[in-house]
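The complex appears here without one of its protein chains, the remainder shown in place.
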Amino acid sequence: MLYTQVKGRKVVSTGTAETVGRVADLVIDPRSHTVVAVTVRGSGHGDTVLWSDITAFGTDAVTVPDGEVLKGANDAVKELSGTAHDVLGKRVLTTDGEQLGSVSDIDFDPQSGAVTVLVLPSGDIAGSRLVGVGPYAAIVHAA
Amino acid sequence: MEWWGWLLVILVVAVLAVAAFWLIQRRRRAGGVIVDSSVSPGNPPQEGL
Partner (left out) sequence: MSRLMRTSEVIGRPVVTLNGQDIAQIKDVVYSAGGGAVGGFTLAGRGLFSGPLKQGLSWSAVMALGPDAVMIRDEDVVSSVTEILDASVRPGGSGGNVLGSEVLTDTGILLGTVVDVILEVSERRTCDVVGYEVSASEALGTHSAKVFLPLPDTLSASGEHVMVPAAAKDFVAHDLAGFGAAVKAFRKNLEGQG
């Protein structure tokens, strides 16, 4: 599933069948190459839902058991969120110090949350090559 | 002084400020290649000591 397609997707509570917000951002842990949380906007509750609290990441809506799973970001999530850790649009550097371009999209597995591919204009990079993401660049292992 | 006189003064000050800033930046950031002459053929690094 592509990052650019899930932005703005409805987050629906299966308990109340109500829309509790919309997907704002994915929080990615570069060390495990997985999506660890989703930030939500327009919610009356908190703005973060942990990946483990999501019932399903569907093609038309993201379902959660109820609005209560939306909480404030915990420390682990806070450390990985914010513009400094955004992967989308960031320049990509290899561990050899070569710049490959900037990330135009991210493909992830809606079941496990694993980041499978970083999409770049110059070509795709396996998500497993991701080493770290910071304010300057996303670092990937040299091929 | 006429209105364009003031405008001229402001313009000159702005240009000077930009030039000074640019010069300072260039001086601060300019890099070099520094040779560490404590190690030279006439003064080889002492080994095995």
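Order as written gives the chain letters A and B; numbering starts at 1 within each chain.
Here is the rule we use: contacts are C-beta pairs under 8 Å (C-beta built on N, C-alpha and C of every residue); 3 or more make two chains touch, one makes a residue touch a chain.
If you're wondering where the values come from, they're calculated on a predicted model, not measured in any experiment.
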item	value
Contact with the hidden chain (one of A:Val6, A:Leu93 or A:Leu118)	A:Leu93
Interface residues of chain B (partner: the chain not displayed)	25, 28-29, 31-42, 44-45
Touching residues (missing chain, whole complex) on chain A	90, 93-99, 131-139, 142
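One rule holds in what follows: only the chains that are shown with their structure count from here on.
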item	value
CA centroid of chain A to CA centroid of chain B, Å	43
